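Only a single protein chain was left out; the remaining protein chains are all shown in position.
Up next is subunit A:
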Amino acid sequence: MSGPAGGSGIALALAVLEEVARGGPTLSANRIAQLLGIPRTSAYRLINSLTSDEYLLRHPTLDGFVLGVRVVELAHLIAPRTADPTPEIIAGLRVRTGEAVHFVRYSGGRVAIVDEDPDLPLLSIDRTRRQLGATAIGRLLIAEFPPLEPTADPRAAQVVADSARASGISIDERRRIASEVARLGYARCTEPGAVARACVAVPVRSPERELVAAVVLSTVGAEPERAERHLPALIEAGAELAHQSYAVNSPAG
């Protein structure tokens, strides 16, 4: 791992865990500090804080550490690292379309914003996460769990149903969104008013056809056509992302 010195606390903590995962239980605290290029005292403090939270455990006989079962809780933080080709594909898409492109993941019925376009940021990250009916990103998630239908992930379905109810979306509205997304193969949304936007979200699906992520394109102005003319490029990128992540042919679109 290249030196994460100067990175954020969480990045540094993850870097320590990564070194332990690579080096195994013989890697001492000193050696971890060396590998990461950080002062020893900072490394000790970080390691002690990771061990007191039981992300790391001290090996009773060897010099080093082992990963505590608690790191499994970190899985959602690690997940973006598994899709390393993503930033390139998204950056390429931004250049090709000349519009704002975002990339989000879905896990457990929630939205995780992975790559937000710096030139035209999302109107509100909080709204994107909570008011699912008001964004293309959220509508894709709502459509994934149509009300009262069997699902492979009932817990995520419950989370989505709760979020929808909390933001005042009726069961009928959820059905309408689901049928619209099923018909189109993507989700769209326009935001009228002073900061008018038009937005489309194209799903990225796992081989089991589960919604795992979305490629999102957003344009200034309330005309959906302006966003929708980039659909072929988005669908192609979605297919490539699915292919890169799962080494299977794209189901997207």
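By definition in this document, a contact is a pair of C-beta atoms (placed from the backbone, for glycine too) under 8 Å apart; a residue touches a chain by one contact, two chains touch by 3 or more; residues count from 1.
In this section, contacts and distances are computed from a predicted model.
Asker: Which of the following is the UniProt-recorded protein name of the chain this complex doesn't show: "Amino acid permease/ SLC12A domain-containing protein", "Stress responsive A/B Barrel Domain", "Electron transport complex protein RnfA" or "Hsp20/alpha crystallin family protein"?
Answerer: The record names the chain that does not appear here as "Amino acid permease/ SLC12A domain-containing protein".
Asker: Can you say which of A:38, A:71 or A:242 touches the chain missing from this structure?
Answerer: Residue touching the chain left out of view: A:71.
Asker: Suppose we count only contacts with the excluded chain; which residues of subunit A make the list?
Answerer: 14, 17-18, 20-25, 28-30, 40-41, 44, 48, 51-54, 57-60, 62-63, 66-69, 71-72, 74-75, 78-79, 81-82
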